[in-house]
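Below you'll find the structure, written out as structure tokens, and then a few comments.
Heads up, one of the protein chains got dropped from this complex, but the rest are sitting where they should.
Take a look at chain A:
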């Protein structure tokens, strides 16, 4: 589905440009691209809109409401649902949300710190085995974290860390892509001459790193931070396999558990309304994070390409 749309998008996007030499009037072209952009907006926003609408519906209202799937029902249950999130299973939802924050920030910040250090090292120091180590790193970018879950589980169970918060945080600390981005960015954004100048002025390596290089790397740091935080926040399979204790689950796995129970029949506990509302609440922090950090994030993305 996504690929076909993307394909179509590519075609539609190219068509007006191909016409450009023959066409003097720009109006038609602009309408075409606007329609195309509008379609994209609908495509991307519709699921979010659905979620927003669904989070205001009661459990059965989700299925037989008078508003249909894409509009509000006459009955507005958002507040009830939020209250339900606070009481269902002893309000465990908020604990899940807290866990997600913990994992995302501990994992994200840790991965960012390691990426900065490693990326800077790769970019600015020459040491034996660097090319090989970097090739290894590039290779591991291709290995999805999911494929490593079972070996990681075996490893961590040897240290008795399974079913603890560390089982999620430790594997999340590694971000090959982050290291790669930091290296490429450091090479471009931090001139060797500048570092040498600092060294000539008598600065030690630590001081060079913290006071000269680090400020220049800020856009890349934010980019990597966002990538790793979002990656950990959305991580599903790792906590699913690593954690059994409901109190330790992040919100993704917790909500999935509610969904399985709602579908299970026996037990008779259907909480679809709490699932949709819980999902809606759980994406709010990410939206806020993206909006707040948008400036740095965009700078980080485009910086390398312009250079």
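List of remarks:
Quick note on the criterion: a contact is a pair of C-beta atoms (placed from the backbone, for glycine too) under 8 Å apart; a residue touches a chain by one contact, two chains touch by 3 or more; residues count from 1.
Everything below uses one rule, namely that contacts and distances are computed from a predicted model.
The subunit not displayed here is recorded in UniProt as "Multiple sugar transport system substrate-binding protein", chosen from "Multiple sugar transport system substrate-binding protein", "Tetratricopeptide repeat protein", "4Fe-4S ferredoxin-type domain-containing protein" or "Nucleoside ABC transporter membrane protein".
Residue A:164 is the one among A:33, A:164 or A:234 that touches the chain missing from this view. Residue-level contact of chain A with the missing chain is found at 58-60, 62-64, 69, 89, 110, 113-114, 117-118, 120-121, 125-127, 149-150, 153-154, 157, 159-167, 169-170, 173, 204-206, 209, 240-241, 244-248, 253, 256-257, 260-270, 272.
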